[in-house]
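My questions all concern the structure below.
The complex is shown incomplete by one protein chain, all other protein chains being positioned as in the whole.
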Amino acid sequence: MTNPVRNSVTAPVTMPDLSVQLGSLSLKNPVMPASGTFGFGEEYGPFVPLASLGAVVTKAVTLEPTPGNPPPRLAETPAGLLNAIGLQNPGLEVFLREKLPWLRDQGATVIINLAGGTAEEFARLVEALDGQPGVAALELNVSCPNVHRGGLAFGTDPKVLSRLVGFLRPRTDLPLIVKLSPNVSDVALVARAAAHAGADILSLINTLPGMAIDVARRRPVLGNVSGGLSGPAVKPVALLQVWKVAGAVDVPLIGMGGIGNAADAIEFLLAGAGAVAVGTATFVNPRVCLEIREGIARYLSDNGFSRVSEIVGLARRGY
Amino acid sequence: MTNPVRNSVTAPVTMPDLSVQLGSLSLKNPVMPASGTFGFGEEYGPFVPLASLGAVVTKAVTLEPTPGNPPPRLAETPAGLLNAIGLQNPGLEVFLREKLPWLRDQGATVIINLAGGTAEEFARLVEALDGQPGVAALELNVSCPNVHRGGLAFGTDPKVLSRLVGFLRPRTDLPLIVKLSPNVSDVALVARAAAHAGADILSLINTLPGMAIDVARRRPVLGNVSGGLSGPAVKPVALLQVWKVAGAVDVPLIGMGGIGNAADAIEFLLAGAGAVAVGTATFVNPRVCLEIREGIARYLSDNGFSRVSEIVGLARRGY
Amino acid sequence: MYLGPARILQHTGLTPAVREMVLEAPQVATAAAPGQFVHLAGDWERDPLLRRPFSLGRVDRQAGTINVFFRVVGRGTRRLAALNPGQTVNLLGPLGRGFSLPAGEWLLAGGGLGIAPLLFLAEEGRRLNRPLTALLGARTGAELFGLSAFQEACGAVRTATDDGSAGRHGTVADLLDAHLEGRDLPGPTVFACGPKPFLRRAAGWSSRGLRVEVSLEENMACGLGACRGCVVATPGGGYENVCTSGPVFPATEVSI
Partner (left out) sequence: MYLGPARILQHTGLTPAVREMVLEAPQVATAAAPGQFVHLAGDWERDPLLRRPFSLGRVDRQAGTINVFFRVVGRGTRRLAALNPGQTVNLLGPLGRGFSLPAGEWLLAGGGLGIAPLLFLAEEGRRLNRPLTALLGARTGAELFGLSAFQEACGAVRTATDDGSAGRHGTVADLLDAHLEGRDLPGPTVFACGPKPFLRRAAGWSSRGLRVEVSLEENMACGLGACRGCVVATPGGGYENVCTSGPVFPATEVSI
């Protein structure tokens, strides 16, 4: 297993199986867009058959329409992007009426990212989506750095998070994905709390809190002062958090943070993620998820593996 | 004050005063190398007159000689550097005998970075350096992500940190700089604890925990598995932490994390840092501290300021 | 919408401050409307990280080429400026909603690089036989560009520079006010593109009964409406995407 060349010679040359199973969630392949970077899928439809993605993860949906933060909302930083969108979205009702039916028609595996300011808001969202046809899983965004109420606190306190997940768990049969906050001293602690409370899958990382200052105007660049950092800059931080969580819990993980190509994605799989999400890189290359999917397939067959699960966590042997 | 052009016309064209006062610590200018990136100064002597720096901050000194971590210890990441040096240093005795006298002879303002695994180790280090001629201040490294004992825990728990600083405070008259860990949910909380316990100055940020995986070998790149991320990639995170701490405490701050040029440094000053430190960028350009010093001087005079302190925290007005 | 490589056919320093790049992009040329933009990237991958938006400054449908005009202001434009004919850029576009092409007289007012989309608009106006006036401003004479094309397309062209080195000493906003002051209504449709303070002053003419369209700039990530990063506030209290609802808006529909 450690000699890539020997394996590629002895293994039969077949197309590797890219499907992955994350608990009860089946995905055609392990590559999906990250929440908030793919809208509700419509904008990228012209570039990517949505059914060819591992899943489509929606922008956060809130109970009420959310206007979002004042501009500027974006600032490029070295190999990174700061955003302070503030969860702008049309709210649950419009989502159900206008966005979900379209997504369903595409044959996509749909994961809906949910954001609430209180446990009750989360509960109403979960209940409204439970039983909706065409929804594969719900992702709880308890880690957005760009909203001032509630959100982030859920993600940084293991007790609060545990209570929230336990409160929501009985309200749906859909797989619950908990998106962890990277903004903690010990992510394993928070991960364990979420897993024990009933999370089926954990996803990480969300953006890191950051800011930029315009030295000419001597003011923060972002209208919201601070924002969330994403992109290649955060990849080392994200990868370590996935590594740590993979060593701490048994639930499957969706890894993300700075993935821009197949090698990046494979690092996350080797660290223990069962699937990956791609955010910022999509802005530059709308087809990047498909290219990463192909790159993973090539890596598997070049190295004599026949399915994705064979490499999940493989870099962990001995640690 | 908001129209840079008008100011530069009306202000007298004099060389701005670059000296800064951080509590009782006087610096010739606000730019210094960051601990661990400048050795004990000797290696950079051929490039930079050490007396021309705001200060020289040494590599961490520990009580006993510390061999450090197994290689590889370095991995470049997008706009960043992972290091897992593990505090390699010759120990207090050799430092006092061989390194400090040389530094003193250079006329440098010397800040000594100290690392201990226990409060007692820190105490012995502080006591041994108190009263040594040629020492301007002590920096307590309670935030190194690359050592397995004690170190990091001091920096992430406000109570533990408060106790440590309170324990060390009476043992020296030298200014105590506490180097905060960035690896916390709420850096303001930790900063307040350190300040209330008697820290004279806070410095931040230390490196962010991160890792990289070699997909060909399917193993972590670093011998230590994880390391600390520095360089331009972390600048947005560092800047926000400085911004938050500046809003939470009254003690002066030394800001660092990804500073590579004068504009970067000025962002930190505008966010509320009274001085800045430059780490990773020194590796690429051994003279970068001097170039940043010149750039700050130019910015001040171009914009009609006569001293550094006039711009410290200036981007905070209204927040 | 096209996504893919576009070959650089020409690349010149048009003035000391303005560069012009001619790109081979037949699909874009065919589909493009004045006021739309393209989102460009080189093969540099991470530095800069994101694409950069540029207005369609000229379009030759026959030749299948588009021209962009740009100023070097930061990392992205510096790297673009270093590319040579024969190399390619990666192009996404055409993007966004352009200017309406109403009947009647058009008044084109552009400052700085805001002149670029008005070039395309002027050529379209000429094709449609609209009576055209162009008001163009820049910091110095060396930054004014496209004058001969405007002169060919427009009944009148007035210029202003901040330093008085060409045309009137002043800004395009001054030209606009001078041109409209005291005129009878209904006046021309105003198309304004340039720095925000100028757009604000141009927008002021809406309250005097003129239709004013402004072309906005905001930092962008996707350029496709997906990220919600490029918004402008609206008088109603919400936000609109500049990349998909704009970059051209009726001045009354945005709070600049």
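We just call them A, B and C in the order they show up, numbering each chain from 1.
Just so it is clear, a residue touches a chain if its C-beta (ideal position, glycine included) is under 8 Å from a C-beta of that chain, and two chains touch if they have at least 3 such contacts.
A quick note: this is a predicted structure, and the numbers were derived from the prediction, not measured.
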{"item": "Among shown chains, those touching the left-out chain", "value": "A, B, C"}
{"item": "Residue among B:M32, B:A55 or B:I85 touching the omitted chain", "value": "B:I85"}
{"item": "Residue of B:L22, B:A75, B:C289 or B:I311 in touch with the missing chain, whole complex considered", "value": "B:A75"}
{"item": "Touching residues (missing chain, whole complex) on chain B", "value": "36-39, 43-44, 46-47, 59, 67-68, 70-76, 78-81, 83, 85, 88, 231-232, 260, 280, 282-284, 286-287"}
{"item": "Where the unshown chain meets chain C, residue by residue", "value": "44-47"}
{"item": "Chain A residues that touch the omitted chain in the full complex", "value": "78-79"}
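As a working rule, only the chains that are shown with their structure count from here on.
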{"item": "Overall pattern in which the protein chains touch one another (line/ring/star/complete/other)", "value": "complete"}
{"item": "Central subunit by CA centre of mass proxy", "value": "A"}
{"item": "Distance between the centres, which are taken as Cα means, of chain C and chain B, whole angstrom", "value": "45"}
{"item": "Chain centre separation (chain A, chain B; CA means) in Å", "value": "34"}
{"item": "Gap in Å, rounded to a whole number, between the CA centres of chain C and chain A", "value": "37"}
{"item": "Residue numbers of chain B (touch at least two other chains)", "value": "78-79"}
{"item": "Per-residue multi-chain contacts in chain C, two or more chains", "value": "46-47"}
